[in-house]
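Once you've had a glance at the structure underneath, I'll fire off some questions.
Our next item is subunit A:
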Amino acid sequence: MAILHTINQSPDAGDQLRACLSRAMPDSAVILYEDGVYAALDKIAQRPNIELQKLDCKLYAVRDDCEARGLQETALCKKVKLIDYPEFVELVTRYDVVQAWS
Partner candidate 1 sequence: MLEVNGRVYPTDEEGYLENISDWSEAIAEAMAAADDIKLSEAHWDILRFLREYYHEYEIAPAVRVLTKAVGRRLGKDKGNSKYLYNLFPDGPGKQACRYAGLPKPTGCV
Partner candidate 2 sequence: MATKKIMYINRATPHGGITAKESLDVVLISAAFDQDVALAFIDDGVYQLLKGQQPEKSGSRNVAKSFAALGDYDVRKVYVEQESLAERGLSEADLVDLRHENPEDDYRDTASIRLISREKLARLFSRQDVLFNF
């Protein structure tokens, strides 16, 4: 059963991301959206307690939410693939279950 995790909170505003990353499995995927996209900033992605580079599952961030917040694509962690909302919906249909962290 492959699981899709969604994160919509800044990593400094709560512990959604920590809770999610410690439970993500190789066949999982993680989508960062709304304030969740701040975790994709390279500098934050490299923090010892986050280390998105080392994550062995797929990782996405919503492009519109990055652009709304003024995050440049060049400032983002290379591991993160940018998607639009239709692709978000498509991913939701492709996974067995969605864990929307709150």
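As a convention for this text, contacts are C-beta pairs under 8 Å (C-beta built on N, C-alpha and C of every residue); 3 or more make two chains touch, one makes a residue touch a chain; residues count from 1.
How were these candidates chosen? In short, all candidates are chains of the complex that A comes from, given by their letters.
Keep in mind it's a predicted model, so treat the numbers as computed, not measured.
Looking at subunit A and the listed options 1 or 2, the chain it touches in this complex is number 2. Subunit A contributes residues 9-10, 12-13, 34-35, 38, 41-44, 64-65, 67-72, 75 to its touches with candidate 2 in the complex.
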